[in-house]
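A single protein chain has been omitted; all remaining protein chains appear in their positions.
Let's look at chain A:
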């Protein structure tokens, strides 16, 4: 099908984009359009106005600080895959990016668009939750705030974005060279919507040990160890039954089949960092 008619604008700055959004309750931001495009073609989404933010130079920025790297919202999965942007995880982001959909989608799909779309099956939703990343939001009038990805994702396709607010970047903490990362995605077909996703992150130097189960129906669930308790927590994932109990305790839901997928994905991710 063809998309329903819409108006199209291409602001040159974040402020201009915010003003456009605030001026029309039926406006929608589009970055690469790799999730929105299909929804427009299928007429699931019929916004009156599309605000294309891919010509805003600020949104392609890469800022490096001592403890974090900030990627502008429209950095593509392909740019991350190709290591054309700095990677605070020593290659883990590139590995995740490489598994997102297909190259012809990664070349346009963006990290910020993926988070703002908040599809639970999206790789960045689970991965950036596990990494303890934060999103930078700019509202009309230039008000800025920083929200952990974990809180930003409210549920399936639901975020903490206020009307007129734009996700303008993602701040990802720097991990130590000794940090370990595990990632497992279960799909029926490569590049399709994930059925279950497990992400495990262990960085003893920073006192970080987080395990995330994603691609459920809603927001990813997080299981976290307090400083120094990482190894003990990871031990518990050796047992499938205990893993399942932890996931349910953390709020994950699903039928018997789906729970088995979640348990398998999470255990494989954890196994990778325990090795």
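Keep in mind that, in the parts below, a contact is a pair of C-beta atoms (placed from the backbone, for glycine too) under 8 Å apart; a residue touches a chain by one contact, two chains touch by 3 or more; residues count from 1.
The rule we apply is simple: contacts and distances are computed from a predicted model.
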* Choices "SUF system NifU family Fe-S cluster assembly protein", "ABC transporter permease", "GNAT family N-acetyltransferase" or "2Fe-2S ferredoxin-type domain-containing protein" - which one is the UniProt name of the chain not shown -> "2Fe-2S ferredoxin-type domain-containing protein"
* Candidate in contact with the missing chain, chosen from A:49, A:68 or A:250 -> A:49
* Structure fact -> Touch assignment to the omitted chain, from A:18, A:79, A:115 or A:167, lands on A:79
* **Missing-chain contacts mapped onto chain A** => 1-12, 16, 19-20, 23-26, 28, 30-34, 36-47, 49-50, 52, 54-57, 59-60, 62, 72, 74-76, 78-79, 82, 84-85, 101-105, 107-110, 117-120, 154-163, 189-191, 193, 216-218, 253-255, 258
